[in-house]
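Structure provided below as structure tokens; questions to follow.
Just one protein chain is left out here, and the rest sit where they should.
== subunit A ==
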Amino acid sequence: MEYVNPLTGFRIDGRRPNELRQIKGELGVVANADGSALFEMGNTRVIVAVYGPREVQNKSQQNNNQALVRCEYSMANFSTGDRTRRQKGDRRSTEISLVIRQTMEASILTHLMPRSQIDIFVQVLQADGGTRSACINAATLALADAGIPMRDIVTSCTAGYLCSTPLLDLNYVEDSAGGPDVTVGILSKMDKVTLLQMDAKLPMDIFENVMQLAIEGCKAIANYIREVLLENTKQLESRRGG
């Protein structure tokens, strides 16, 4: 299958190899939560709700020096093309929950909130490739909406390598093509990588190119997230009458 058209250079959805899908972020979608956000990357739609900092529910896990960060990832029954009844706690969900938790924990200033817990609940409404990245981007927005202090904005993006071309932001069809899939998460201003995952195989020099491409994608998403947060702050300020 031709994932990249050799004549025009367009991918199957009409994008160029280094083009992100259309992204959209919205704050405050779940009224009851302390912070919440909706993030869309193309057809992938994810809602994240943050509850916290609040009292630790399981006292045995309480940490006297820093906040406890917990994360749960769940996919809706209708999120993928074929409708499947998902079991809570299956291995993929547990793994992604762990990945998101570790990535966000690296950025949250947990030492400012000892003996408390912060819950990050991720709900995937539609999955079309790059779900893990969309979840991390949405979690950043939700944590900011909740006013939880963070070191930096964490963003994530995927990149792959098909038809001898590095491709940015794979959708589901490109992801299932069997080529490599590199997921990168960075702390944007500090320019540090906090998440790096890859499956399949890639020669080392090509891997560097693909990873660089993913990092560029992350930085573009970080700029967009910064704009969304700025816009939100302006609205809050005008509502306060400032």
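List of remarks:
Criterion: a contact is a pair of C-beta atoms (placed from the backbone, for glycine too) under 8 Å apart; a residue touches a chain by one contact, two chains touch by 3 or more; residues count from 1.
Everything below uses one rule, namely that contacts and distances are computed from a predicted model.
Not every chain of the complex appears here, and the one that does not is recorded in UniProt as "Ribosomal RNA-processing protein 42", selected from "Centromere protein I", "MAGE domain-containing protein", "Ubiquitin-like-conjugating enzyme ATG10" or "Ribosomal RNA-processing protein 42". Within the complete assembly, A:Arg85 is the residue of A:Arg85, A:Lys201 or A:Arg240 that touches the hidden chain. Considering the whole complex, the residue from A:Thr8, A:Asn77, A:Ser164 or A:Ser238 that touches the absent chain is A:Asn77.
As for the chain not pictured, it touches subunit A at residues 29-33, 36, 43, 47-49, 51, 57, 72, 74, 76-78, 81-83, 85, 88-89, 119, 121-123, 125-126.
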